[in-house]
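Sharing a structure with you now.
A single protein chain has been omitted; all remaining protein chains appear in their positions.
== subunit A ==
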(Lines give C-alpha, C1' and ligand atoms only; values in the text may rest on other atoms or scores of the structure.)
Protein backbone atom coordinates (compact mmCIF):
# COMPACT_ATOMS: atom_id res chain seq x y z
CA UNK A 1 0.00 0.00 0.00
CA UNK A 2 2.98 2.26 0.48
CA UNK A 3 3.41 2.54 -3.28
CA UNK A 4 -0.03 3.96 -3.92
CA UNK A 5 0.08 6.94 -6.21
CA UNK A 6 -0.86 10.29 -4.78
CA UNK A 7 -2.45 11.28 -8.08
CA UNK A 8 -5.07 8.57 -7.55
CA UNK A 9 -6.05 9.57 -4.05
CA UNK A 10 -8.68 12.14 -4.90
CA UNK A 11 -6.82 15.16 -3.56
CA UNK A 12 -7.87 18.56 -4.92
CA UNK A 13 -6.31 18.89 -8.37
CA UNK A 14 -4.25 21.96 -7.50
CA UNK A 15 -2.59 20.22 -4.57
CA UNK A 16 -2.11 16.91 -6.36
CA UNK A 17 -0.35 18.79 -9.15
CA UNK A 18 2.08 20.37 -6.72
CA UNK A 19 2.95 16.96 -5.29
CA UNK A 20 3.52 15.61 -8.79
CA UNK A 21 5.62 18.62 -9.83
CA UNK A 22 7.94 18.15 -6.85
CA UNK A 23 8.33 14.46 -7.62
CA UNK A 24 6.49 13.34 -4.49
CA UNK A 25 4.60 10.59 -6.23
CA UNK A 26 3.74 7.85 -3.78
CA UNK A 27 2.45 7.64 -0.26
CA UNK A 28 5.91 6.48 0.76
CA UNK A 29 7.52 9.62 -0.65
CA UNK A 30 5.10 11.90 1.11
CA UNK A 31 4.96 10.17 4.48
CA UNK A 32 8.66 9.67 4.97
CA UNK A 33 9.14 13.42 5.19
CA UNK A 34 8.22 15.45 8.25
CA UNK A 35 5.38 17.92 7.70
CA UNK A 36 7.62 20.96 7.78
CA UNK A 37 9.90 19.51 5.13
CA UNK A 38 6.85 19.03 2.95
CA UNK A 39 5.80 22.62 3.51
CA UNK A 40 9.24 23.80 2.44
CA UNK A 41 9.42 21.45 -0.50
CA UNK A 42 5.95 22.02 -1.89
CA UNK A 43 5.50 25.68 -1.01
CA UNK A 44 2.01 25.07 0.33
CA UNK A 45 0.40 26.25 3.57
CA UNK A 46 0.83 24.07 6.64
CA UNK A 47 -2.93 23.52 6.77
CA UNK A 48 -3.05 22.40 3.16
CA UNK A 49 -0.18 20.02 3.74
CA UNK A 50 -1.80 18.67 6.88
CA UNK A 51 -5.10 17.93 5.22
CA UNK A 52 -3.33 16.37 2.25
CA UNK A 53 -1.22 14.18 4.56
CA UNK A 54 -4.32 13.21 6.48
CA UNK A 55 -5.98 12.15 3.25
CA UNK A 56 -2.92 10.21 2.05
CA UNK A 57 -2.62 8.53 5.43
CA UNK A 58 -6.21 7.46 5.43
CA UNK A 59 -5.76 5.75 2.09
CA UNK A 60 -2.35 4.22 2.77
CA UNK A 61 -3.43 2.94 6.16
CA UNK A 62 -4.25 -0.78 6.35
CA UNK A 63 -7.83 -1.69 7.22
CA UNK A 64 -8.82 -1.87 10.85
CA UNK A 65 -10.10 -5.19 12.12
CA UNK A 66 -11.38 -6.22 15.49
CA UNK A 67 -9.66 -9.11 17.21
CA UNK A 68 -12.99 -10.91 17.16
CA UNK A 69 -13.13 -10.90 13.36
CA UNK A 70 -9.58 -12.24 13.29
CA UNK A 71 -10.67 -15.07 15.54
CA UNK A 72 -13.61 -15.86 13.29
CA UNK A 73 -11.30 -15.91 10.26
CA UNK A 74 -9.01 -18.29 12.04
CA UNK A 75 -11.87 -20.60 12.86
CA UNK A 76 -12.91 -20.74 9.20
CA UNK A 77 -9.66 -21.94 7.69
CA UNK A 78 -6.68 -23.92 8.89
CA UNK A 79 -4.00 -21.64 10.23
CA UNK A 80 -1.46 -24.01 11.72
CA UNK A 81 0.69 -26.78 10.38
CA UNK A 82 0.58 -29.44 13.11
CA UNK A 83 3.99 -30.91 13.92
CA UNK A 84 2.32 -34.11 15.16
CA UNK A 85 4.27 -33.76 18.37
CA UNK A 86 1.34 -33.40 20.69
CA UNK A 87 3.00 -31.50 23.50
CA UNK A 88 4.60 -29.01 21.15
CA UNK A 89 1.39 -28.55 19.17
CA UNK A 90 -0.49 -27.80 22.37
CA UNK A 91 2.09 -25.25 23.44
CA UNK A 92 1.98 -23.52 20.06
CA UNK A 93 -1.85 -23.53 19.93
CA UNK A 94 -1.98 -26.07 17.10
CA UNK A 95 1.41 -26.10 15.42
CA UNK A 96 3.57 -23.90 13.24
CA UNK A 97 1.44 -20.81 12.55
CA UNK A 98 0.74 -19.52 9.06
CA UNK A 99 1.95 -16.08 8.15
CA UNK A 100 4.80 -16.05 10.64
CA UNK A 101 8.48 -16.83 10.82
CA UNK A 102 9.45 -19.85 12.92
CA UNK A 103 13.08 -20.39 13.75
CA UNK A 104 14.91 -23.52 14.88
CA UNK A 105 18.22 -22.94 16.68
CA UNK A 106 20.61 -25.60 17.86
CA UNK A 107 24.05 -27.16 17.60
CA UNK A 108 24.81 -29.24 14.55
CA UNK A 109 23.55 -32.79 14.55
CA UNK A 110 20.87 -32.17 17.13
CA UNK A 111 17.93 -32.82 14.82
CA UNK A 112 16.95 -29.53 13.17
CA UNK A 113 17.10 -30.96 9.69
CA UNK A 114 15.16 -34.02 10.83
CA UNK A 115 12.45 -31.70 12.11
CA UNK A 116 12.40 -29.81 8.81
CA UNK A 117 12.15 -33.01 6.77
CA UNK A 118 9.23 -34.16 8.85
CA UNK A 119 7.48 -30.82 8.46
CA UNK A 120 7.99 -30.97 4.70
CA UNK A 121 6.36 -34.40 4.62
CA UNK A 122 3.47 -33.29 6.78
CA UNK A 123 2.78 -30.36 4.50
CA UNK A 124 2.96 -32.56 1.41
CA UNK A 125 0.47 -35.12 2.68
CA UNK A 126 -3.07 -35.14 1.34
CA UNK A 127 -5.64 -33.27 3.38
CA UNK A 128 -7.52 -36.45 4.25
CA UNK A 129 -4.49 -37.58 6.25
CA UNK A 130 -4.18 -34.26 8.01
CA UNK A 131 -1.62 -32.70 5.67
CA UNK A 132 -1.77 -29.47 3.71
CA UNK A 133 -1.73 -31.10 0.29
CA UNK A 134 0.59 -28.50 -1.13
CA UNK A 135 3.99 -27.90 -2.59
CA UNK A 136 6.96 -27.28 -0.38
CA UNK A 137 10.00 -25.20 -1.19
CA UNK A 138 13.06 -26.40 0.66
CA UNK A 139 16.05 -24.05 0.50
CA UNK A 140 18.94 -26.27 1.39
CA UNK A 141 22.00 -24.09 1.88
CA UNK A 142 24.14 -26.63 3.68
CA UNK A 143 23.52 -29.58 1.35
CA UNK A 144 21.94 -31.56 4.11
CA UNK A 145 18.71 -32.50 2.44
CA UNK A 146 18.56 -36.24 1.98
CA UNK A 147 15.72 -37.73 0.04
CA UNK A 148 16.21 -41.31 1.16
CA UNK A 149 15.99 -40.15 4.75
CA UNK A 150 12.86 -38.28 3.81
CA UNK A 151 11.27 -41.42 2.44
CA UNK A 152 12.43 -43.36 5.48
CA UNK A 153 10.74 -40.89 7.80
CA UNK A 154 7.63 -41.13 5.67
CA UNK A 155 7.65 -44.92 5.65
CA UNK A 156 8.02 -45.29 9.36
CA UNK A 157 5.67 -42.51 10.43
CA UNK A 158 2.91 -43.10 7.92
CA UNK A 159 3.29 -46.70 6.73
CA UNK A 160 -0.28 -46.93 5.42
CA UNK A 161 0.24 -43.98 3.07
CA UNK A 162 3.72 -44.70 1.89
CA UNK A 163 3.10 -48.35 1.18
CA UNK A 164 0.37 -47.62 -1.31
CA UNK A 165 1.55 -47.49 -4.89
CA UNK A 166 3.00 -44.25 -6.14
CA UNK A 167 2.31 -42.28 -2.99
CA UNK A 168 5.96 -41.94 -2.01
CA UNK A 169 6.70 -40.56 -5.44
CA UNK A 170 3.82 -38.16 -5.23
CA UNK A 171 4.82 -36.91 -1.79
CA UNK A 172 8.46 -36.49 -2.66
CA UNK A 173 7.51 -34.94 -5.99
CA UNK A 174 5.89 -32.05 -4.19
CA UNK A 175 9.03 -31.05 -2.37
CA UNK A 176 11.13 -28.68 -4.44
CA UNK A 177 14.71 -28.43 -3.22
CA UNK A 178 16.82 -25.38 -4.04
CA UNK A 179 20.51 -25.19 -3.25
CA UNK A 180 21.66 -21.60 -3.38
CA UNK A 181 25.37 -21.28 -2.79
CA UNK A 182 25.72 -17.56 -2.17
CA UNK A 183 23.72 -14.71 -0.74
CA UNK A 184 23.10 -13.22 -4.17
CA UNK A 185 21.82 -16.52 -5.48
CA UNK A 186 19.67 -16.82 -2.41
CA UNK A 187 18.06 -13.41 -2.83
CA UNK A 188 17.51 -14.14 -6.49
CA UNK A 189 15.71 -17.37 -5.73
CA UNK A 190 13.65 -15.63 -3.06
CA UNK A 191 12.33 -13.30 -5.76
CA UNK A 192 11.42 -16.26 -7.92
CA UNK A 193 9.80 -18.00 -4.99
CA UNK A 194 7.52 -15.05 -4.52
CA UNK A 195 6.20 -15.55 -8.03
CA UNK A 196 5.99 -19.29 -7.53
CA UNK A 197 3.95 -18.86 -4.38
CA UNK A 198 1.56 -16.63 -6.27
CA UNK A 199 1.14 -19.14 -9.07
CA UNK A 200 1.31 -22.50 -7.37
CA UNK A 201 -0.05 -24.06 -4.33
CA UNK A 202 3.00 -23.59 -2.13
CA UNK A 203 2.14 -24.40 1.47
CA UNK A 204 5.47 -24.26 3.24
CA UNK A 205 8.86 -22.62 2.82
CA UNK A 206 11.85 -24.02 4.68
CA UNK A 207 15.28 -22.38 4.75
CA UNK A 208 17.90 -24.75 6.21
CA UNK A 209 19.97 -22.93 7.27
CA UNK A 210 19.64 -19.21 7.21
CA UNK A 211 22.88 -18.67 9.10
CA UNK A 212 24.97 -20.56 6.55
CA UNK A 213 23.86 -18.30 3.74
CA UNK A 214 23.99 -15.04 5.64
CA UNK A 215 27.24 -15.62 7.46
CA UNK A 216 29.03 -17.56 4.78
CA UNK A 217 29.07 -14.76 2.30
CA UNK A 218 30.29 -11.93 4.44
CA UNK A 219 33.13 -13.44 6.34
CA UNK A 220 35.40 -10.49 5.73
CA UNK A 221 33.02 -7.57 5.93
CA UNK A 222 32.37 -5.61 9.10
CA UNK A 223 29.47 -6.16 11.42
CA UNK A 224 27.68 -3.08 10.21
CA UNK A 225 27.83 -4.19 6.61
CA UNK A 226 26.69 -7.62 7.62
CA UNK A 227 23.65 -6.31 9.37
CA UNK A 228 22.86 -4.22 6.37
CA UNK A 229 22.90 -7.12 3.96
CA UNK A 230 20.77 -9.22 6.30
CA UNK A 231 18.02 -6.73 6.48
CA UNK A 232 16.67 -7.37 3.05
CA UNK A 233 16.14 -11.15 3.27
CA UNK A 234 14.77 -10.69 6.77
CA UNK A 235 12.06 -8.20 5.93
CA UNK A 236 11.40 -9.96 2.63
CA UNK A 237 10.76 -13.28 4.35
CA UNK A 238 8.53 -11.61 6.91
CA UNK A 239 6.43 -9.85 4.34
CA UNK A 240 6.32 -13.01 2.22
CA UNK A 241 4.91 -14.93 5.16
CA UNK A 242 2.41 -12.19 5.86
CA UNK A 243 1.05 -11.76 2.39
CA UNK A 244 0.97 -15.40 1.33
CA UNK A 245 -0.17 -16.68 4.73
CA UNK A 246 2.08 -19.73 4.65
CA UNK A 247 4.35 -20.92 7.45
CA UNK A 248 8.03 -20.15 6.93
CA UNK A 249 10.54 -22.21 8.89
CA UNK A 250 14.20 -21.22 9.05
CA UNK A 251 17.04 -22.83 10.92
CA UNK A 252 19.87 -21.02 12.62
CA UNK A 253 23.25 -22.30 13.68
CA UNK A 254 25.00 -21.69 16.96
CA UNK A 255 28.39 -20.17 17.60
CA UNK A 256 30.41 -19.91 20.76
CA UNK A 257 30.22 -16.63 22.56
CA UNK A 258 33.62 -15.03 23.06
CA UNK A 259 34.50 -13.37 26.31
CA UNK A 260 33.86 -9.86 25.05
CA UNK A 261 30.29 -10.77 24.59
CA UNK A 262 29.62 -12.11 28.03
CA UNK A 263 27.58 -8.99 28.65
CA UNK A 264 25.84 -9.41 25.39
CA UNK A 265 22.58 -10.21 27.02
CA UNK A 266 22.65 -7.85 29.95
CA UNK A 267 21.70 -4.24 30.35
CA UNK A 268 24.17 -1.66 31.53
CA UNK A 269 23.04 -1.70 35.11
CA UNK A 270 24.25 -5.24 35.48
CA UNK A 271 27.83 -4.64 34.57
CA UNK A 272 29.33 -5.60 37.91
CA UNK A 273 27.21 -8.58 38.60
CA UNK A 274 29.96 -11.17 38.79
CA UNK A 275 27.84 -14.10 39.77
CA UNK A 276 25.99 -13.74 36.53
CA UNK A 277 29.20 -13.56 34.60
CA UNK A 278 30.41 -16.93 35.72
CA UNK A 279 27.04 -18.39 34.94
CA UNK A 280 27.12 -16.96 31.49
CA UNK A 281 30.58 -18.25 30.82
CA UNK A 282 29.33 -21.75 31.29
CA UNK A 283 26.61 -21.52 28.74
CA UNK A 284 28.78 -20.22 26.01
CA UNK A 285 26.69 -21.03 23.00
CA UNK A 286 24.56 -18.43 21.32
CA UNK A 287 22.55 -18.22 18.13
CA UNK A 288 24.70 -17.35 15.14
CA UNK A 289 22.42 -14.58 13.92
CA UNK A 290 22.24 -11.80 16.44
CA UNK A 291 19.66 -10.00 18.45
CA UNK A 292 18.07 -8.08 15.61
CA UNK A 293 17.29 -11.34 13.89
CA UNK A 294 15.94 -12.79 17.12
CA UNK A 295 13.51 -9.90 17.44
CA UNK A 296 12.19 -10.50 13.97
CA UNK A 297 11.21 -14.15 14.29
CA UNK A 298 7.83 -14.88 15.79
CA UNK A 299 8.62 -18.28 17.22
CA UNK A 300 12.01 -19.57 18.25
CA UNK A 301 12.51 -23.21 19.16
CA UNK A 302 15.86 -24.12 20.70
CA UNK A 303 17.18 -27.64 20.21
CA UNK A 304 19.74 -28.55 22.82
CA UNK A 305 21.35 -31.43 24.66
CA UNK A 306 22.19 -31.62 28.34
CA UNK A 307 22.22 -34.15 31.15
CA UNK A 308 22.09 -37.00 28.71
CA UNK A 309 18.96 -35.90 26.95
CA UNK A 310 17.92 -33.73 24.08
CA UNK A 311 15.34 -31.03 24.50
CA UNK A 312 13.19 -28.77 22.38
CA UNK A 313 12.64 -25.48 24.20
CA UNK A 314 9.99 -23.00 23.23
CA UNK A 315 12.20 -19.99 23.71
CA UNK A 316 10.09 -17.34 22.05
CA UNK A 317 6.43 -17.62 21.23
CA UNK A 318 3.47 -15.31 21.67
CA UNK A 319 1.31 -18.23 22.76
CA UNK A 320 3.40 -20.60 24.77
CA UNK A 321 4.81 -20.56 28.28
CA UNK A 322 8.52 -21.29 28.68
CA UNK A 323 8.60 -25.08 28.41
CA UNK A 324 11.03 -27.76 27.31
CA UNK A 325 10.26 -31.17 25.85
CA UNK A 326 12.74 -34.05 25.94
CA UNK A 327 12.98 -35.81 22.58
CA UNK A 328 14.78 -38.53 20.68
CA UNK A 329 15.45 -38.93 16.98
CA UNK A 330 13.96 -42.12 15.66
CA UNK A 331 13.57 -43.63 12.25
CA UNK A 332 10.24 -41.81 12.04
CA UNK A 333 11.89 -38.47 12.78
CA UNK A 334 11.71 -36.59 16.04
CA UNK A 335 9.49 -37.92 18.76
CA UNK A 336 8.82 -36.43 22.17
CA UNK A 337 9.47 -38.53 25.26
CA UNK A 338 6.88 -36.65 27.23
CA UNK A 339 4.02 -34.48 26.12
CA UNK A 340 3.98 -32.47 29.31
CA UNK A 341 6.54 -29.75 28.93
CA UNK A 342 9.02 -29.16 31.72
CA UNK A 343 8.68 -25.63 32.97
CA UNK A 344 11.78 -23.53 32.49
CA UNK A 345 12.41 -20.52 34.69
CA UNK A 346 14.28 -17.29 34.22
CA UNK A 347 17.00 -16.74 31.68
CA UNK A 348 17.43 -20.47 31.23
CA UNK A 349 14.96 -20.44 28.35
CA UNK A 350 17.34 -18.44 26.17
CA UNK A 351 20.49 -20.46 26.77
CA UNK A 352 21.66 -23.16 24.43
CA UNK A 353 23.41 -26.14 25.94
CA UNK A 354 25.46 -28.67 24.16
CA UNK A 355 27.27 -30.01 27.17
CA UNK A 356 26.33 -33.55 26.76
CA UNK A 357 29.73 -34.82 27.80
CA UNK A 358 28.57 -38.38 27.63
CA UNK A 359 27.86 -38.07 23.99
CA UNK A 360 30.48 -37.19 21.45
CA UNK A 361 29.41 -36.51 17.94
CA UNK A 362 31.94 -38.40 15.95
CA UNK A 363 30.97 -37.65 12.44
CA UNK A 364 28.18 -36.07 10.57
CA UNK A 365 26.98 -36.78 7.12
CA UNK A 366 24.04 -35.31 5.28
CA UNK A 367 21.85 -38.23 6.28
CA UNK A 368 23.52 -39.73 9.29
CA UNK A 369 25.30 -38.87 12.48
CA UNK A 370 27.52 -41.24 14.32
CA UNK A 371 27.44 -40.79 18.06
CA UNK A 372 29.63 -42.24 20.74
CA UNK A 373 27.88 -42.52 24.05
CA UNK A 374 30.44 -42.94 26.80
CA UNK A 375 27.95 -43.73 29.53
CA UNK A 376 26.57 -46.68 27.63
CA UNK A 377 29.92 -47.53 26.05
CA UNK A 378 28.39 -47.78 22.67
CA UNK A 379 28.25 -46.11 19.34
CA UNK A 380 24.94 -45.15 17.92
CA UNK A 381 24.02 -44.26 14.45
CA UNK A 382 21.49 -41.59 13.72
CA UNK A 383 19.99 -41.09 10.35
CA UNK A 384 19.34 -43.84 7.86
CA UNK A 385 19.53 -46.35 10.64
CA UNK A 386 18.20 -44.31 13.44
CA UNK A 387 19.01 -44.69 17.08
CA UNK A 388 20.14 -48.25 17.04
CA UNK A 389 23.39 -49.26 18.52
CA UNK A 390 26.16 -50.50 16.33
CA UNK A 391 25.69 -54.16 17.11
CA UNK A 392 22.19 -54.10 15.75
CA UNK A 393 22.97 -51.83 12.91
CA UNK A 394 25.80 -53.89 11.62
CA UNK A 395 23.46 -56.78 11.02
CA UNK A 396 21.65 -54.86 8.35
CA UNK A 397 23.46 -56.15 5.33
CA UNK A 398 21.83 -53.91 2.80
CA UNK A 399 22.93 -50.71 4.42
CA UNK A 400 25.41 -48.83 2.24
CA UNK A 401 27.37 -47.99 5.31
CA UNK A 402 27.82 -51.51 6.60
CA UNK A 403 31.49 -51.71 5.65
CA UNK A 404 31.94 -48.50 7.53
CA UNK A 405 30.25 -49.97 10.58
CA UNK A 406 32.26 -53.15 10.45
CA UNK A 407 35.44 -51.16 10.60
CA UNK A 408 33.99 -49.16 13.37
CA UNK A 409 33.10 -52.22 15.39
CA UNK A 410 36.65 -53.40 15.17
CA UNK A 411 37.83 -50.14 16.60
CA UNK A 412 35.13 -50.23 19.19
CA UNK A 413 36.32 -53.58 20.49
CA UNK A 414 39.94 -52.45 20.40
CA UNK A 415 39.36 -49.42 22.59
CA UNK A 416 36.51 -50.72 24.67
CA UNK A 417 38.13 -50.24 28.05
CA UNK A 418 40.05 -47.06 27.56
CA UNK A 419 38.39 -44.64 25.28
CA UNK A 420 39.49 -41.12 25.93
CA UNK A 421 39.41 -37.79 24.22
CA UNK A 422 42.51 -38.24 22.03
CA UNK A 423 41.30 -41.51 20.68
CA UNK A 424 37.93 -39.97 19.96
CA UNK A 425 39.57 -37.19 18.00
CA UNK A 426 41.81 -39.61 16.21
CA UNK A 427 38.84 -41.82 15.41
CA UNK A 428 36.91 -38.83 14.22
CA UNK A 429 39.61 -37.90 11.76
CA UNK A 430 39.89 -41.44 10.59
CA UNK A 431 36.16 -41.72 10.10
CA UNK A 432 35.99 -38.50 8.16
CA UNK A 433 38.62 -39.86 5.85
CA UNK A 434 36.73 -43.12 5.56
CA UNK A 435 33.51 -41.34 4.80
CA UNK A 436 35.22 -39.40 2.09
CA UNK A 437 36.51 -42.62 0.58
CA UNK A 438 33.06 -44.15 0.68
CA UNK A 439 31.51 -41.15 -1.00
CA UNK A 440 34.14 -41.24 -3.71
CA UNK A 441 33.52 -44.96 -4.12
CA UNK A 442 29.78 -44.46 -4.46
CA UNK A 443 30.11 -41.97 -7.24
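The rule is simple: a contact is a pair of C-beta atoms (placed from the backbone, for glycine too) under 8 Å apart; a residue touches a chain by one contact, two chains touch by 3 or more; residues count from 1.
By definition in this document, contacts and distances are computed from a predicted model.
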{"item": "Name of the absent chain as recorded in UniProt (options \"DNA repair protein RAD51 homolog 3\", \"Cytoplasmic tRNA 2-thiolation protein 1\", \"E2 ubiquitin-conjugating enzyme\" or \"SRP9 domain-containing protein\")", "value": "\"DNA repair protein RAD51 homolog 3\""}
{"item": "Residue among A:39, A:53, A:151 or A:328 that touches the chain left out of view", "value": "A:53"}
{"item": "Option touching the unshown chain, where A:20, A:70 or A:433 are the choices", "value": "A:70"}
{"item": "Which residue of A:27, A:183, A:249 or A:285 touches the chain not shown here", "value": "A:27"}
{"item": "Of A:296, A:328 or A:432, the residue in touch with the unshown chain", "value": "A:296"}
{"item": "Contacting the left-out chain in the complete assembly, out of A:150, A:285 or A:349", "value": "A:349"}
{"item": "For subunit A, residues in touch with the removed chain", "value": "1-2, 27-28, 31-35, 37, 53-54, 56-68, 70-71, 74, 93-94, 97, 99-100, 231, 234-235, 238-239, 241-243, 260-261, 263-268, 271, 290-292, 294-298, 300, 315-319, 346-347, 349-350"}
